[in-house]
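Before I ask anything, here is the structure I am working with.
Heads up, one of the protein chains got dropped from this complex, but the rest are sitting where they should.
Per-chain numbering from 1; labels A and B assigned in written order.
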Amino acid sequence: MTLLRRGAIGVLMVIASAAVAPELWTPAHYATQFREAADAEPSGRFPLGTDRLGRDRLSRLVYGTRVSLLLAPAAALLSCGAAALMGGSAAVAGGLTETGIMALADLCLSLPWLFLLLTMRALLPLNVSPQTSIALTFLLLGVLGWAGPARVIFATVRKLQSSDFILQAHAAGLGPRQVFLRHLTPNLAPVLLAQFCVAVPLYVLAEATLGMLGLGVAEPLPSWGNILRELESGNALSQPWLLVPVVLLALVVASFQAVMPAQTGEKDYA
Amino acid sequence: MSPLLKINISVDYPRNPGVLQSLTLEAHAGEIIGLVGRSGEGKSTVTMAILGLLGYKGGKCAGEILFQGRNLLELNQREMRCVRGKEIGLVPQSPLAALNPNLRLRAHLEEARRAHDGEKRDWAGLMESVSLPSEAAFLDQLPRNLSVGMAQRFMIAMAMVHRPPLLLADEPTSALDMITQAEILKLFARLNREQGVAMLYISHDLASVASLCHRVAILHQGKVVECGATGDVFQNPQHAFTRQLIAAIPQPPQSSLVAMGKALRPDWNEAETMAPEQAASEHSPVL
Partner (left out) sequence: MTKLGKVKQTRWKLYLLIAAIACGALVLGPGVLHSAALDKPAPGGELRMSLYADVKTLDPWLSDDTPSDTVRYLTEGVLIRINRRTQQPEAELATSWKVSKDGRKIEFQLRKGVQFPDGSPFAARDVISTFDHLLDPSLHAPVADSFKFDQGVVKVTAQGDYTVTAAFPVPVPGSERLFDLVAVVSAKSSSRPAPGLGAFLIQERKPGTSILLRRNPSYWKHDANGHALPYFDSVRLDIQQNRDLELLKFRRGEVSVIDVLSPDLFERLSKEAPGSVIDSGPTFDSDFMWFNQTAKSPVPANKKEWFRSEVFRRAVSGAINRADIARLVYKGHASPALGPVSPANKLWFNANIKPEVIDTSLTLKQLIQSGFTLQSGSLKDHTGAPVEFSIITNAGNKSRELMATLIQQDLAKLGIKINVVTLDFPSLIERITRSFDYEACLLGFTNVEADPNGVMNIYLSSASNHAWNPGQKAPETPWEHEVDKLMLAQAATPDYHARKKNFDRVQEIIRQQAPIVFLVHPNALSAVAPSLAGVSPSASYPHTFWNAENLFFTKKSGQ
């Protein structure tokens, strides 16, 4: 178990450090088009081949990793934080607050966000840099993504509230603050972490979808989202190297899951 | 001397009205009173009502709960919180579920202490009093490392943090195996003897009631139908339901018979320090 965790941390660290300063070691800049070598197969010059416009795939993947691995967790953090706040206070406060917040969450889940996001993009000025555009996209994803996790948090808090140990805490005369801080919060943390780990790959893929609709990462800036879009037209069977980004995404997601604090103690006492 | 606890309550749940109907019960200081009844007859409701926690289950309580001369039903939330844990302790049915899985044992004790601003102290003495390891390493465990029996001992320790005059024990042994059960019963008896703590011992297990309680109250259809000294009630049941209960005891296993036998003996207090097996061998001639 710990070996797996260490491995996962290692993987994440390698990926993160590779993406910290891609300028230093990638074969080319992500936007440079080697048009005479478009659609090239992997070679010494282009380890993962080139895309349709002759851009080095490895370089784009590494730069894209930096963009996605920085922003997707940030957005996930944002939405999980909002979810904890909203879902938690709905469950704790109950009554009108609960009705209000849960109605808001339902509304959020049923709204056609795609259209709202599109409208929002249409309202933005045209000459925004790709960096601003992508930061904004993930900000929106983070802000809009609270409702789903909030319902999970709400349900968890409700379950916790009716649990034996919370009842026992009340029976021991603990005050509401004590119950909340010492009993609710520590038990909520794993749920939040799980939500976070689910949200990260979700946002990476959401960004890819939004990219198809003209939101998110603008050309030529690479992201995992728009790199994954290459699979739409490519033939992964005859060009297996197109699958490298998928493998990387799976690796990162799996590592995130493995790094999650496991439910084990140091040693059994009894 | 006025009783430590004197209750006369009726409890309604929204979907289950009349769970308790003018249930009356008295407990004197230093006394162990057993409350016996079938499952689902509202035995746990009594503990929740005394602790003022019925609201969590949507229940409503009418009547009065006189504890040390105060009517607990008239206290506000804050005042009631000061009674919980400090003056009345609760020993739960499922000790493992009653422990926060993500909180270490020491933290549990510290939280219980902080709830009533008790002074900082070394927990070794308390641990010893419930026959748990007293070294620091033990308290650094998470609850999942405890066996059920250890967990129940720990819950008893938790309940005793503020040395309340009254313990409510809600089916505290029903989740335990026979041996552990006997140990816990022994522990209760010792605490009662050494520290003078009164107990409301709720159970459907007649054998344990017989071995532990000074008096017993029989709960049936929301009312106490019979109440008296344990020996009297068991030897000479008055109410039809009590007779039914006693008759329903399956062919009693050895230890239960012994326990019942003990209950009938005037000197039962001495016997409880022995393991059930020993007790069985020692007292078998009685039968």
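Note that a residue touches a chain if its C-beta (ideal position, glycine included) is under 8 Å from a C-beta of that chain, and two chains touch if they have at least 3 such contacts.
No experiment lies behind these values; they were computed from the predicted model shown.
With respect to the full assembly, the chain omitted from this view is in touch with A. Within the whole complex, the absent chain has one touching residue among A:48, A:105 or A:218, and that is A:218. Only one residue in the set A:18, A:104 or A:118 touches the chain that does not appear here, and it is A:118. Contacts to the hidden chain, counted on chain A, fall at residues 31, 33, 35, 38, 52-54, 118-119, 121-122, 126-130, 212-215, 218-220, 229, 232-233, 235.
By our rule, only the chains that are shown with their structure count from here on.
Centre-to-centre separation of chain A and chain B, using mean CA positions: 50 Å. Against chain A, in their complex, chain B makes its touches with residues 51, 53, 56, 81-86, 89-90, 92, 94, 97-103, 107, 111-112, 114-116, 133, 137-138, 141-142, 144-147, 150, 155, 158-159, 161. By the touch criterion given at the top, residues 161-165, 167-175, 178, 182-183, 186-187, 189-190, 265, 267-270 of chain A touch chain B in their complex.
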